[in-house]
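For reference, the structure is listed below as structure tokens.
All protein chains but one are shown in place.
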Amino acid sequence: MSDHREPEDFLPGKEPDLGMEVEEFELALEKQRVHGRTALWADVWYRLRHNKMAMVGMVIIILLVLVAIFAPLLAPQDPLYSPLYDQNATPQEKAESVKQPPSWKHWLGTDDLGRDILSRLIYGSRVSVEVGIVAVLISLVIGLFFGALAGYFGGWGDSVIMRSADIFFAFPTVLGAIAIMTVLGPGLINVFIAIGVLGWATIARIFRSSILSVKENEYVEAARAMGASNTRIIWKHIMPNAIQPIIVYATMGVGGAILAEAWLAFLGLGQQLPTPSWGNMLTQYLPFYTTDPWMMFIPGVAIVVSVLAFILLGDGLRDALDPRLKGSV
Amino acid sequence: MANKGETLLEVKGLKTYFHTQEGVVKAVDGVSFSIARGEALAVVGESGCGKTVTALSVMNLIPDPPGRIEEGEIIFEGRNLLEMNDREIRQVRGNHIGMIFQDPMTSLNPVFTIGSQISEAVRVHLGLSRGDARQRAIELLRMVEIPQAERRYKMYPHEFSGGMRQRAMIAMALSCEPKLLIADEPSTALDVTIQAQIMELIGRLREEIGLAVMLITHDLGVVAGVAETVLVMYAGKVVEYADIDRVYYNSRHPYAWSLMRSVPRLDEKKDRLLTIGGSPPSLINLPPGCSFSPRCPFAEEVCRREEPPLREAEPGHLSACHFAADFEQHGQGVKA
Partner (left out) sequence: MAALVEVRGIVKHFPVGKGIILSRLGGTVKAVDGVSLDVEEGKTLGLVGESGCGKSTLARLMLRLIRADRGEVIFEGRDILKLKRQEMQSVRRSMQIIFQDPYASLNPRMSVGSIIMEPMAIHNEGSKQERRRRAVELLTLVGLQPEHFTRYPHEFSGGQRQRIGVARALALNPRLIICDEPVSALDVSIQAQVLNLLKELQERFSLTYIFIAHDLSVVRYISDEVAVMYLGKIVERATHDDLYGNPRHPYTVALMSAVPLPDPVKERERKRIILEGDVPSPIDPPSGCRFHTRCWKRQEICTVEEPPLEERAPGHRVACHFPENTP
């Protein structure tokens, strides 16, 4: 860079030489500010785009979300429609409708009640996406709040918060969720709460340690020397720099929540039948796994692929956000 | 170039490039030099000038990918290291060339005692028995002036101070009686009084066991106390190469010349330091012509157009500057 310039004769109060008109300069500043801010994230996006696996994950996630949103348009049939209960259907149609292998009419076949599996799968994605997003949001709100409190202020509050988090670590997520669900009763809303509440501890712990390391940076000390308030230090200096591991964890956490919902639904605690979710589809098709294993296979693959997609994206984000790669050579 | 003895190491036209996402980084771009037995050569330059990569290339320790030695010869005792297989190179690296780094903590394994790490090195390279290796390790610790060597033998790296760790590293590097010690900023992380101890130790070892030293540093003071020959690097290339007095008192390159005048000195009161404007260039995007020309106070038209070759400015004094031959006059003229 040939940016170097010796300090010229220049005193405070004197008009700085901008090399252009003042208005022009203001405009240029505004433009560059937008550009500058995006440039920081453009950097991350650049690295992410060059990570093939992360891009695969991202495409799958986008498709999943689109499918969930446009489910009524995409589903070839009403997911609840069963010819068995259709008074217009002939007895022969009824007999031939159940457990059909994939065909042009039913791309993924039909289930034991003659319902279109593809339609149920498409509608089931809504549950997964909802659980993933809502549960992780709940975890984030609780986890970030307590993590920030513990990390920034330390002391007794830190000990109390972190020991409570340890209690949550003491039992496996699924067991904990089952316990909570038993108290709250089955149902989708309670699944959000159970998974969300259980997830806070990890987020709090990650955020706390991230804050602890960011806090040691000299720029935080610099802000303090200037007389910045705690609120300012937290919001301007610590948060933006401590949030990166949380972005990674939350992304992967969505996958985890989807898996946990499937577990709970499989145990009959999640979304109640007949409304389809991938988890309760698994339960529903379990009895046929010896005779017609493909039925169970379909929701199973859907779960695995979406969970994997979130893990791949999270992994890619971790590499892309790594500040060690940042800066000049 | 002090030609006092038989050549121990000769590097010819070394090019080490790193292939990164942003482009090819020419970290070392055509570097040649030689070290005679018992000679002390200092490689001087700022961060990113390629001095460490040169040392790692000699040791064949360039991480590949992204790095690769593209061209050149590294001849150690008459054999080209770049033509050897892995086993032979390990042999040379362990038995004939030792290396110490700036941060000894990263090169010592924290879960083993200092003693076991040194005797391990001794056993691998000299094939001694366990007991003999232990004896030798304690001898080495004494040699690098670690007090209470027997007791220290059983201690872990974290129980050592920074200076002690560097001594232990030197002991480990010496474990197989190398002929050449490559020291990469050995005292930069240490306090001044400890730095003096370490440099004193290196000087003593040179006298006692006739060790040749390749000292890599940015500190012109440390160089002055140790080296006989100086190689100044800038942006991956050698810009000046001569014996130390010539470089320090009669420099023929504006970079080395201004660098000498820009450091504050303990023995002189200065009102203003000479400054070199700007920063070292990015190795991906080098300026045309002479790499130093954008920062050079004496640069002229030709410097921005043509890259000056490294050639003799006077007998035994190489410089890569268009005005090397009459640098004094040229410099005086511009200054006045």
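When the chains are written out, they are named A and B in that same order, and each has its own residue count from 1.
In this text, a residue touches a chain if its C-beta (ideal position, glycine included) is under 8 Å from a C-beta of that chain, and two chains touch if they have at least 3 such contacts.
Just so you know, these numbers come straight off a predicted model, no measurement behind them.
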- Message: For the chain not shown, which residue from B:259, B:290, B:310 or B:324 touches it across the whole complex?
- Response: B:259
- In the whole complex, what residues of subunit B lie against the chain that is missing from view? 46-47, 147, 161, 163-164, 191-197, 199-200, 218-225, 244-245, 248-249, 258-260, 262-267, 269-270, 272-277, 279-280, 295
- Task: Since one chain isn't shown, list which residues of subunit A touch it in the complete complex.
- Result: 1, 3-8, 10-12, 14, 16-19, 25-26, 28-29, 32-33, 35-37, 39-40, 217-219, 221-229, 232, 236-237, 240-241, 323, 326-328
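Note that only the chains that are shown with their structure count from here on.
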- Message: Averaging over Cα atoms per chain, report the distance between subunit A and subunit B in Å.
- Response: 50
